[in-house]
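Note sheet for the following structure.
Note that this complex is displayed minus one protein chain, with the remaining chains in position.
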Amino acid sequence: MSFSRRTLLGTTGAAAVGLGAAACGSGGALDPDVPLDLAVDDTDLAGSISLLTPDFVGDDRPVLDQEVIAPFTERTGIDVSVDQVDWNKLNEKISTGIAGGIIADLIMTGVGWTQPFAEKGIFAEIPADYIEGLGFDESVLAPARFEGKYYSLPQALDLRFLAYHPEMFAAKGITEPPTSMDELAEVALELTGDGVVGFDYLSGSAGSARQAFVFLLYAFGGTMFSEDGLSTKLHEEPGRLTLQWMLDRMDDGSIDYDMQAAEGQPSPFQQKKAAMSLVATGNWPTWMQMTPELCEEGAAGVFLMPSGVGGDPVMFQGGTFISVSSLSQNKDAAGAFMKHMLEPEFLGIANAATGKVPPTPDIPENEEIQSSLLTRFGLENLEYAGATEGGTAGYMQIRTNLDGIVEGCLTRRASVEETLADMKSLCDDAISRLR
Amino acid sequence: MATDTRSLAAPTRPSAPAGRTRTKSLRRQRRLASTAMLVFLVVSSLVMAAPFLWMALSSIRDPTELARVPMPLIPEDLRWENYTEALTRAPFGVYARNSFILATAAALLNVAFGSACGYALAKLRFRLAPAVFGWMVACIMIPFYATVIPVFLMVRHMPLFGGNSILGAGGTGWIDTWWALIVPGAISPFMVFLFRQFYVSTPSELIEAARLDGVSEFGIYTRIVTPLIKPGLLTVALLSFEAGWNNFLWPLLVTTSENLRVIQVGISSFRQEAATDWHLLMAGTTLAAVPMIVLFLVFQRYFVQGFAASGIK
Partner (left out) sequence: MSAAVSPGPTTPDAERVAAPDAPVRRRSVRTAERRWGLILAAPATLHTLLWIGVPIIVAIVLSFTAYDIIHAPEFAGLENYATIFTDGLFWRSVLHNAIIAGVGIPISMFLALVFAVMLNRAIPGQGIFRVMVFLPHITATVAVAMIWLWIYNPSENGLMNVVLGVVGIGPLPFLTNPDLALASVILVTIWQGIGLKMLIYLAALQGVDGQLYEAADLDGANFVQKFFHVTVPMLRPATFFILITALIANFQTFDLIYILTEGGPANSTSVVTYRIYQTAFQEFRVGLANAQSVILLLILIVLAFLSRKIVGGTDGD
């Protein structure tokens, strides 16, 4: 029944559209089931491949072309063409590409994207033995897994933790960064006053309301979804603690929701209007440009988000993950280039250019990377980078809708209980729609 | 018109035989009114332009000033090198050339085909006219995001292009070619609608008279009526050019190679995931606006009242 209706629909569509069968199933000639073989010898590779990346913008691009791709082409004879798009237009580019069946051979996306695309069969599985040989930390591999298999690999990371102004700590006689959520709350309140807010946690410069929530959720020992990604967890007790903690800080004035710095603007922390702040490793270039004094040795202190339940501190992990398209007609060549990009030497070169953090500290000495206090700190603490978004194949539908729900709670449009219920129904709905 | 004169006559009309003192006070009043208007214009147009002026100021600001509290309104030292630095960030020469071609094509095609259709809809009686007009208005209502996937598929499956077979399969069609950049959006229903409204205001008597004189229908359109709406032609040309110049998303979706990318893509490269180079973004945007400002300055000179009226009587 449903088949005949679908056929009818297809026929109507085709007749009206005149695009023929090619339109719908576009990828006719490609076989998504051909496995990716990473052991093929360089000399057996040929042809050309394409890379879709949201990184390597502007003058980072020549570095990619000349210092990463050129050596690869020289070694293997494979041409690599780069399609560079903005992060916030990546969705449109991937969607139209997939619909048209002409998606790039290699696709770079972010944390939380792997599972949905793996589930839909767009990303090819990457052999586990290769990945285990890389020696990457478990924490940076978790976002690359779907149903126990790997579908992407971290090429660059963006890590988030907390920073403070040491002189403001000193003025209040605080000697050590806080080591628990209660302590963090106390310190934040102590530092608040005289036009300074204790803790800038929600300023846009280090992520959205949703990511702020997720970070704290992990600090309170929570997780967004179950291991298999099929049941919702974020509404449980840690979720409640998280929301309540943020609301309490806003009540006592140590977090100010209205003190937001939008894109391109200096953060309250940079302007010394906040004593502590959520920071991202990617903020460093902005600090260098706008407030170079903050980049001097000892001008800013950093620490991990303390645990709210007496466990290990946590770090939030975002990043750029590279995948091979299952629709690629030259998977082995694409795989070879992925391996090339993940070689320590090229991880160093690429991340030095983009200002991001390589997924492993084991790269050749690189002055550029070492020059950032934030990157150094992030690399030293990679094992704590366990706070990540996503984990379910339904996450694309959840992502941005979650922002509105968290904001609703923070602006007192909804109670904590209502917020948790809304989150749960959003996630359950998305998961139930998975085929 | 008749109604207008009637209602005009009705309201209090200053009595015709006015004394000399009366004229003088009237003149003073008039001068006062025009001064008031000038003051209003200065203030309000400054308000209108303030964000742009702010952008121009930011474009020569040292980034460290942005973080200062309070930030000086006028940059303390002028950093013109923001401009040179912005220009080295991406191949702006290529981008600007592409945008210029795109914008010029849009302007020419819209003026040629949009005016033809607009004229037909406004002045020629043919059976399909109301349907075509309704269709054009409906077209404007379709959000880009509703049709982008089907349009993309059509471009990608264009038969016999880019290695495609006659059935549109096998290759990449128009993807990453000039065709994809120019053809799908070549004629904007918005411009057709705009043209129609301009033509509607032209006198029909003129057409009838020309017909009596034996001027061909095509001649009436090109030589008699269209010259009356020169400001309309200029408006459409300007608006189409501007839309082409500022176009961003569609060119990004249908191209993959750098040498077909447009100027807005270059400008967006100053907005990165975690860090936005504010001063460079402002410099780039200011530069990108310059051609449009110059174009507008030149065009607006033709907007002199009474321009079209001369041909009517």
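So that you can tell them apart, the chains are marked A and B in the order they are listed, and the count of residues begins at 1 in each.
The working rule: a contact is a pair of C-beta atoms (placed from the backbone, for glycine too) under 8 Å apart; a residue touches a chain by one contact, two chains touch by 3 or more.
Small disclaimer: the values here were computed from a predicted structure and weren't measured.
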item: Touched by the hidden chain, restricted to displayed chains; value: A, B
item: Listed residues B:Leu32, B:Ile140 or B:Leu160, member touching the removed chain; value: B:Ile140
item: Candidates A:Ser371, A:Thr411 or A:Ser425 - the one touching the absent chain; value: A:Thr411
item: Touching residue (missing chain; options B:Ala86, B:Leu194 or B:Ala275); value: B:Leu194
item: Missing-partner contacts on chain A, residue numbers; value: 2, 5-6, 8-10, 12-13, 16-18, 24-25, 88, 91-92, 95, 98-99, 116, 120-122, 208-209, 257-265, 268, 271, 273, 396-397, 399-401, 403-404, 407-408, 410-411, 413-414, 435
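The rule is short, and it goes like this: only the chains that are shown with their structure count from here on.
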item: Separation of mean Cα positions, chain B and chain A [Å, integer]; value: 39
item: Contact footprint of chain B on chain A as seen in their complex; value: 17, 19-20, 22-23, 26, 28-29, 50, 54-55, 57-59, 61, 81-87, 89, 92-93, 95-96, 99-102, 104, 158, 263-266, 270-271, 273, 280-286, 289-292, 355
item: Residue numbers on chain B that touch chain A, as the complex places them; value: 63-64, 66-69, 88-90, 148-150, 152-154, 156-157, 167-170, 172, 175, 249, 252-253, 256-258, 268-279, 281
